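Here is the structure we will look at.
Of the protein chains in this complex, one is absent; all others appear in place.
Entry: subunit A
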Amino acid sequence: MIPPALAAAPRLSRWITINASGTVAVRSGKVELGQGILTALGQIVADELDVGFNRIQLIPLTAPVTAEQTLTAGSRSLEESGAALRQAAAEVRALFIAASGLGSHATVHDGLIMSDAGTTSYWDLAETVSLDVDATGEPRPKPPSHHTVVGTSTPRIDLPDKVYGRARFIHDMSLPGMLYGRVVRPPSPGATLRSLDTSATKALTGIVEVVRDGSFLGVVAAQEETAISGAELLRSHAVWDETASLPSSVAELLTSTPVETQTVDAVSPGFPTTATAYYSRPYLAHASIGPACAIAQWSGTALEVWSHTQGAYNLRKAITIALPVALDQITVHHVEGSGCYGHNGADDVAFDAVLLARVVPGHAVQVVWSRADELAWAPFGPAMGVRMSACVENGTITGWRHETFGNGHLARPGMSPTAPGLLSAAYLADAKPLFVSDDPPTARGGGAQRNAIPLYTFPRREIIKNRLLHMPLRTSAMRALGAYLNVFAIESFMDELAGDVDPVEFRLRHLTDDRARTVILAAADRAGWWDRVPEQDRGCGFGFARYSNHGAYCAVVAEVRAEQELQVTRLTVAVDAGLVVSPDGLRNQIEGGAIQSTSWTLKEEVRFTRTRVTSTDWESYPILKFSEVPDVDVLLVNRPDLPSRGAGEAAQGPTAAAIGNALADALGVRVRTLPLNAENIIAAMPG
């Protein structure tokens, strides 16, 4: 069988080039987001080709040149591109062996092809073997027991540059004649520009252009510092009409917005219920440390864009919807940015650069968002509510109902054939409004409904999704999508229903999946769950999920101290992600996910008034600090016989749930409103 991503782009030369100089160029169609994916994909190719990892060169993605992959998202890169590259490499190896004339039993060692008939190498044959042929599905890749690179902790190829402070990020790029652009955003999402006086800004030395198009404002300058001060000056001469377009609270948003209701899953619904509970989360910001950045340049009719987008192909498409420009005029190069954790401002800033570069043809223009714009204008992870109800009979759950409320989790550019989904397009004179976010289908993991279908076996169940049809604050994909709150709700509710039964024991009673049971027991044993001793103000909690019901299994034990503030002291995480490509890479992803989830769960909340987003700096949108980060102990359950699954999102839900359950254990108070900050804990205290 040919893996789907390879079937979609079957030409082997699109994926792999063998160079006579002794290197192997790999075009994965995926981009580095700080998750170490390029290293892991390189390991797979090195293994299948039998070449040293140091010969592998990962070629940065350029649309429309690299093998088409729509997105680097949803923890599916290893599964999709990994499988495609593994098969492509196996076929490339076979083509070279066939061309060597050394017989089918020839072996390969670091590119050297040998048999009793003689010796040659990939590099000697590079010019003669054509890879302009389509994949056939033969031969099959090596069995896992023959892997020598996969399964080892290969150091990340991108880290030396980052640790030595070399120019590597898009922010660090500098093109000849490059100018600097900054955008002046409206004060609030519903604002329109009433009047503007550009004279002072135009008079500033070093300002090249002032741009106004509808309510879109920006400056282009010779120096970055001038662009920043020019934008501030322009802001002070703009008068806006603001409207109260935002809800008064998340609760109001979720209860009074019209919805589209969908039954996600139902088995004998309509049972009586014995318990109900409601859980919610606020809007969350992606909050990258490096704000969104892009470069664009118009030369004649050609438009070239450098971007840290997760979807270069989609960005191209979206630009053609927003502006009168054809697809074949646009090239998008991927350059690494700061970690994005989903759909942040990467595409929006690219479009800002396109708009500002349009007034200075022939010049590249680099645009960087301010911290305030990054926190207020990038799409948010949607606020969300989950109403749970269950029927419990003799200590067993016999009916389970899970109903979600909230905006969709996906509004990526390129998704709509008529709306670009790019922020500034909605503010141009010829405005193309943002489209209301939707969700991927359940078969692709879903959005709001991601992980809403429990892994536990309940004889009767009903899963309902209510998607809001208005979008007062823009929402789109943020790490784990609906899984973060759904798992928090399911796993909190499980603890609530367990009563006096040990929470782990109670879970196992309702669980037949062997991999799930193994991971749960591994985490519990490792954390010393069975011998824990109750202590004043201290608590211990459990959380579990299989990400997206399809990805990695992850179980977490959280230990907390609840004094003035809730502090997480330790997380023990067990993970089964199938065949492990890079143990340390997987650990790093899980640690990062668990720590980020701790930050969301303890502290994070986008704040807003009826007009404006007010959490616009690190004081109003605090994230976890070094002194607040828990110890994280990660235990890997390797399954060499099972396909690799991405794990970048697996820890988000289970970590939140484990912390909530630990808090309940410590204080005897069930807090169902995230974040678990002092305000929400106090509100949950009885009378």
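Going forward, a contact is a pair of C-beta atoms (placed from the backbone, for glycine too) under 8 Å apart; a residue touches a chain by one contact, two chains touch by 3 or more; residues count from 1.
Please note the rule applied: contacts and distances are computed from a predicted model.
Visitor: One chain isn't displayed here; going by UniProt, is it "SUF system NifU family Fe-S cluster assembly protein", "ABC transporter permease", "Nicotinate dehydrogenase subunit A" or "ChrR-like anti-ECFsigma factor"?
Guide: "Nicotinate dehydrogenase subunit A"
Visitor: With the full complex in mind, choose from A:341, A:400, A:484 or A:608 the residue touching the hidden chain.
Guide: Final answer for the missing-chain contact: A:341.
Visitor: Given the contact definition stated above, which residue among A:23, A:43, A:81 or A:370 touches the chain not shown here?
Guide: The single option touching the absent chain is A:370.
Visitor: Tell me which of A:2, A:16, A:33 or A:560 is the one touching the absent chain.
Guide: Selected residue, touching the omitted chain: A:33.
Visitor: Touching the hidden chain in the full complex, which residues of subunit A are there? Just list them.
Guide: 33-36, 153, 155-156, 158-169, 171-172, 174, 223-226, 228, 287-291, 336-339, 341, 368, 370-371, 584-585, 588-589, 591-596, 599, 617-619, 623-627, 629, 631-632
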